[in-house]
Structures are given as C-alpha cells and as structure tokens.
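Take a look at this one; I'll ask things after.
A protein chain is absent from this complex, but the other protein chains hold their places.
Letters are used for the chains, namely A, B and C, taken in the order the chains are written, and counting of residues starts over at 1 for each.
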Amino acid sequence: MFKISATPIDVVGLREALADPGAGACVCFEGWVRNTNEGAAVLALDYEAYEPLAVKEGEQVLAEAREQFELIDAACQHRVGALQLGDCAVWVGVTAAHRDAAFAACRFIIDEIKARLPIWKKEHYADGDSGWVNCAKPGSAAVSGSS
Amino acid sequence: MFKISATPIDVVGLREALADPGAGACVCFEGWVRNTNEGAAVLALDYEAYEPLAVKEGEQVLAEAREQFELIDAACQHRVGALQLGDCAVWVGVTAAHRDAAFAACRFIIDEIKARLPIWKKEHYADGDSGWVNCAKPGSAAVSGSS
Amino acid sequence: MISVTARYFALFREQVGSDREAWTIPPCTAGELFARAAAKYQFLDGTARCKVAVNDELSGWDTPLEDGDTVLFFPPVAGG
Partner (left out) sequence: MISVTARYFALFREQVGSDREAWTIPPCTAGELFARAAAKYQFLDGTARCKVAVNDELSGWDTPLEDGDTVLFFPPVAGG
C-alpha cells in the first residue's frame, strides 16, 4: 500500500504490519533529511506532492514490484510538508521468503518512486538561499542534483 | 557494533541509535523465522553460536563493510536460543549519505554474517523430526539447504 | 479556440505566482501549451526533464488538448 503522509511516518507501525509467518526476509529503506546536499549546508526541506497522481503512480510501482519479484508484501509512504533534519521523508518496506527478492524489490521501489512520482523537494540552505532539487534555477545556470 | 543476543532483538531501539544528521539513507535487513524451509513445515528454531568467535568475526564483517563502502554507521545483532515463528533472528542496519552504499553494505553484511559466523540453526518440523540446517543428516543422504 | 486549465507545481507555481491559469488558445498539443507557458514565465527546464498529465493521467507531450481539459505541468521531480 502506498500513502502520502502529511504527518511523521510511523516506521515502527509500518514494519509491524509487514509481519507474516511465510516471510523469512524483511528489507526496509528510509530516506532521511540530511544536513548537506551537493556541498551546501541544508537546514530544512519542504516536500510537495500532487497527491492523486503520486498515489496512483506509487501503487503502480508497488504492483510492478510484486509482479517482478517473489514478494509477500511491499509498502511505501512518502512524507509531504515542512521537514527538519533527521526526519524520515520516505519509507519502503518489503517482505519475501528469501532475501534476494526483498533487497532487489526494495531497491527497485525506491528508485522508481524517486524517478516517477510527482513529488518535489525545496531545500533551505544555511546561507539563506533555497532551491528546488533537480530544477534549473531561475537567475542561475546551475542545475542542482539529487542523491 | 555486533552483538549476540539471548533476548528478543530491539529493532526499534537499534534503528533509532543509527540517527545521524549526515545520513540520507538507512537500510535495515531482518531475518525472520518462517514457517517453511525446503518444503518442510517448520514449527520453531534453535540458534546456537560460539559467542567469542561470532562476535570477533561479526565485528570484522562490519569493519570490512565500513572500509568497502561510504558508510556513516553499520550495526548487527544475531539472536540465539529458542525462537518461534515470526521472531527476528538477525538484524542489520546501515546508514550512509546515499542509498547505493547503504543497500550494498547491508547486503554484504548479511551475506558475510550467514557465511562466516559460527552460528548454527536447528529446525523443528511439524512431522516431529528436526535437523541442523546445512549439515548432512546422520542416517540420511540428504543435506538440508538454507535460504 | 479551446479553453483549458493549466496547473503549475513547485518551482513552476512559484514562477507563475499561482497554481492554475485559464488558457484560451487554438487547438494544440500539451507540449505546445507548455512552450507558451515556458516562454511567458521563463521556465528553464524543457519537456525532456518535465512531465505532463492531462486530466490526471500522465500523458505524452504530443497529446492533443480538448476543450475543458486540465493540464498539469510537472517540473523535474525529486521524491525520496
């Protein structure tokens, strides 16, 4: 199940919900707000999503993962709003009988989520500047990258 | 830090201990006791470790991961004793600035832990039989496999 | 002429100063409307890096627009 959340992601509850007697492997990925990006000191982030399509595309990514890998379950939540350093921006959890499938599917899901969902990230820097990650910056030739 | 634990692994506390303002990615792997192995219905497991060498080798695996990948932190705990279905047998947690390193290191660590540490697993089956995983079974030609 | 609604997100919304705009234009594709908006508001990222949805469906830039459509212009995404 994919969800966009305006409140902190309940990583403990989400992991517990994955419990299944047939699962031998559980792989979870979390993306955290970190204090630097491309060499600039970051103070905080704003995440924005177009929720109707982000949810539709997020569910599609999870469905593709279930089709491509031998999974028991797969889930993902993405945060929106104002985030502070250390906050969890995105959580992916996958269970499978064996760890090969769990690792591969977890990686597939986060890669696709980052590439395909209509979600944007505005960074606020220590020098007072700010910028939308991956977007060409008006008044500048630079394009900021993402991790 | 690597630890052998005779009590349930505190996956929530271990993950929280990984928090770091420079970390953008956190990947956790958990191995759970599942209800089948190689087609046999499993009821419970006993894990046994030779702790002095398991800890030494576990710390060595974590050190190798830190050397080979750009990590912020890496930790692992392995359970011993009598485990029930669904119990967490092993937990690996890795943080890094970027997810490439976090995924690769988490996979490396669990693979090495499973291959190198003096830890053994005895399965108790629904049909009353039992067996040590990966060991040739006395009175039988079969060698049981692991996941 | 057709009447369509354009919706702008993230950086585009900031550049436009609004999250939506009514356009009355000759029949055209989503990409052609994007070119008009990009010229008007000086969007720097082109269609190779941006995405478009027509009536909540991700679509190709060559999708012909119809009267009443809502066209969503997505600047380069950065989830995760």
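Methods note: a residue touches a chain if its C-beta (ideal position, glycine included) is under 8 Å from a C-beta of that chain, and two chains touch if they have at least 3 such contacts.
Given the structure is predicted, the values throughout are model-derived calculations rather than measurements.
J.: Since one chain is left out of the picture, which of the remaining chains does it touch in the full complex?
T.: Every shown chain touched by the left-out chain: B.
J.: In the full complex, which bits of chain B touch the chain not displayed? Write them out.
T.: 31, 47-50, 52-54, 56-57, 78, 89-90, 110, 113-122, 132-138, 146
Just so it is clear, only the chains that are shown with their structure count from here on.
J.: What chain is the most remote from chain C, judged by the mean position of CA atoms in each chain?
T.: B
J.: Nearest whole angstrom, what separates the Cα centre of chain A from the Cα centre of chain B?
T.: 25
J.: In whole angstrom, what separates the CA-based centres of chain B and chain C?
T.: Once rounded, the distance between the two centres reads 50 Å.
J.: Spell out, as numbers or ranges, the residues of chain A touching 2 or more other chains.
T.: 31, 110
J.: So which bits of chain C are touching at least two other chains?
T.: Within chain C, no residue touches at least two other chains.
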